[in-house]
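The structure appears below as structure tokens.
Every protein chain of the complex appears in place save one, which is left out.
Order of writing sets the chain letters: A and B. Residues in each chain are counted from 1.
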Amino acid sequence: MSLQKGRLWDLILRGMTHFMLILFSLVIAYPIYFSIITSLKSSADYAMDKVGVPTSPTIQNYIQVLLNMNMLRFMFNTVLLVGVSMVLYFLICTAAGFAFGKLRFKGRLWIFTFVLFIQIFPQMVIAGQIYQMISKMQLLNTYVGLILVWVAYFAPFGTYIMTTYYGSIPRSLVESARIDGAGVIQQLIWIMIPIAKPMIGTLGIIGALAMWHELPFSMLILQRQQMRTLTLGIALMKGEFGLPTPVLTAAIMATSAIPLVMYIIFQNYITMGSTAGSIKG
Amino acid sequence: MKRTRFRMTQDAKDALVLLSPLLVLTGVFLVFPVASNFYYSLTKWKGLGTPVFIGLENYRQLFQDTRFYSSLKSLGTLVLYIPLGVFLPLVIANILRTGLHGWKAYRALLYLPNIIGPVILGTIFSVILSQVGPITEILKSLGYANANEFYMLGKSTSAINTLSFLFVVWMRVGFGCIYFLAAMSTIDESLYDAAKIDGTNKFQDFIHITIPGIRFSIEFFTVLAFIEVFARMYGMIFTLTGGGPGYATYTLEFGVYMLSFSAYQKGYASAWAVILFFFCAIIALVQIRLIRKGEQS
Partner (left out) sequence: MKKNATRIGIILVLVLLIAGAATLGAQGQKGEAEGPITLTVWNFKYAEEIGGKAFREMDRLFMEQNPGIIIDHQAQPESNYYQLLISAFSAKSDLDVFLTHTDQRAWGISESYYLLDDQIKDVMDTYADSALEACSETKSKDSGIKILPLTAQGNGFYYNKTLLKQAGLDPEVVPSDWNTFLNACEKLKNAGITPIIYGNQGSPFGICFTYRTILGTLLSSDEIDGFTDGSTTFKRDEYVQATRMIKELFDKGYVNVENSSIPYFMDGITDFQAGKGAFFCGLNSDIAHWKDFGTALGYENVGYFSAPVASNAKYPLAQVNQGAGIGFAVADHSPHKEAAAKYVKFMTSGEAGKVFMDATGAIVPNSTIPVDASNPMLTDILEKMNSHATPDIMNRVPGGMITDYYNFMTLYFISGEISESRYIDQVEAIYRSNL
């Protein structure tokens, strides 16, 4: 009897979960569906019917977005900036995560919490002063300037992730490497980075997304159109009076295209990465 | 004894090398900007020219400012959603732990908000949730006559609740599930096996094994939720509600932005930032305690 009751409960619970997940999925699927159908309408069509599927689909909005706005150049900039930053980000997070997670030294916890603390602050609070410093360092309108700021702002959280990851690795690895006479850099390159492989996905998606969507820093540091990033593209296109909704949605779909495609390609790898390190039987 | 001490210093030297890039970068780009807010909060300054020292005047103004109290109120509502925002992914992850049909499809969809980003989502939702948006259309087709009055972003209460649900619960479910699943897989399976012998049900397992087993992860995820609410919401508020209607969706972070860049009151905005700093400091203190506890266990 109790077994049956348990099974019934399980069934109900699963049914409820399905229901909830479908509901949540709808709430995310709908905005994307809405953006796609709207982006294929002309402004006049949209004025007539805001909800239905387009009767005569047009790619005019996409042409306007891609040609008029130098969108391809923005894409190139963003990919380049995020790519280079990610390499640096990964190295710094791995090194620091290794130190915090595996090494024992005085003040470790204090330094660790300080690093976590300093990155809590909203970008808006510090953007102005960061701009001043970047300009004093003559790094205004350079890719290097933005890359350094991005890594400084986003690395602490990545470091936290790597710290918890290395925390679960046996310390004996460090000891045996030392006995072999390996210096710290060798340990990092030959042991710690290969071990961190399963985390590349997790770290990559968290870091790259944060940078991809970042606005105030990229807006302030790269003030030349040739260097602008995609996120700012939409803000630029809005101009003084904003865009017609169909063009706006086309711009949104165009800017989201790369992350979406990357996500579709890598999604299995990403989630595997975050769990592979710890799945046992 | 001597050996241990030697090892300690070896560790410290290694750590210095490994940490220096991170410490140099954060030291240069984060410490000074955060600290300088304290000084600016004592000045009248529009972000341009020389700041004029005015003592605590900005704080006096702040404590009389309706916007400040509205911000605290919105933050209160947002915080109330955090338990749900933590509990929901936890329950889902627990069910998924034992497998669920179509999980891959759900996972792909649930993580999507993170891919698209808060600014774009805010923009799309502001169109969708408007009075003539599809929500209204659907309600109308269901025969709800006054569907137009069901304007979620137009009423103070529903606006803050919609924002809270979207930002604190819905946007975080995908990340939460993946995060908790990873944590749960570190729990020793033999604990569940032992419980099975004792004849416990799944609910009891969840309460007595799963939750204690990933306690640290749950607590840390909660802290992250606080950080997002206090310091990472600007983009979504700006695009979804603009802080309105009235001051219904104003937060401290949003106020800092509005005051410094739209009202040219950088000095006064810094006073807001300092208050925000103390909230962040409380969050950080909790974080420190958590990490210490995690270290000891």
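Heads up, the rule we're going with is that a residue touches a chain if its C-beta (ideal position, glycine included) is under 8 Å from a C-beta of that chain, and two chains touch if they have at least 3 such contacts.
Bear in mind the structure is a predicted one, so any value in this text is a computation, not a measurement.
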item: Residue of A:Ser25, A:Thr58 or A:Thr142 touching the missing chain in the full complex; value: A:Thr142
item: Selected residue (touches chain absent from view) among B:Ser156, B:Thr186, B:Asn201 or B:Thr222; value: B:Ser156
item: Among A:Ile36, A:Leu236 or A:Met262, residue touching the chain not depicted; value: A:Leu236
item: For chain B, residues in touch with the removed chain; value: 13-14, 16-17, 20-21, 24-25, 46-49, 61, 65-67, 126-127, 130-132, 148, 151, 154-156, 242-248, 258-259, 261-265
item: Absent-chain interface as seen on chain A, which is shown; value: 43-44, 46-48, 64, 68-69, 128, 131-132, 135-145, 148, 183-185, 216, 219-220, 223-225, 232, 235-245
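Heads up, the rule we're going with is that only the chains that are shown with their structure count from here on.
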item: Distance from the mean Cα position of chain B to that of chain A, given in whole angstrom; value: 15
item: Complex contacts: residues of chain B adjacent to chain A; value: 7-8, 10-15, 17-19, 21-23, 25-26, 28-34, 36-37, 47, 88, 91-92, 95, 100, 102, 105-121, 123-125, 127-128, 132-134, 137, 170, 173, 178-179, 181-183, 185-186, 189, 201-203, 227, 230-232, 234-235, 253, 256-257, 260-261, 266, 273, 276-277, 280-281, 283-284, 287-288, 291-292, 295
item: Residue ranges of chain A in contact with chain B within the complex; value: 6, 9-10, 13-14, 17-18, 20-21, 24-25, 27-32, 34-35, 50-51, 91-93, 95-96, 98-100, 103-106, 108-109, 111-113, 115-126, 128-130, 133, 148-149, 151-153, 155-156, 159, 168, 178, 184-185, 187-188, 205, 209, 212-213, 215, 231, 234, 245, 248-249, 252, 255-256, 259-260, 263-264, 267, 271, 274-275, 277-281
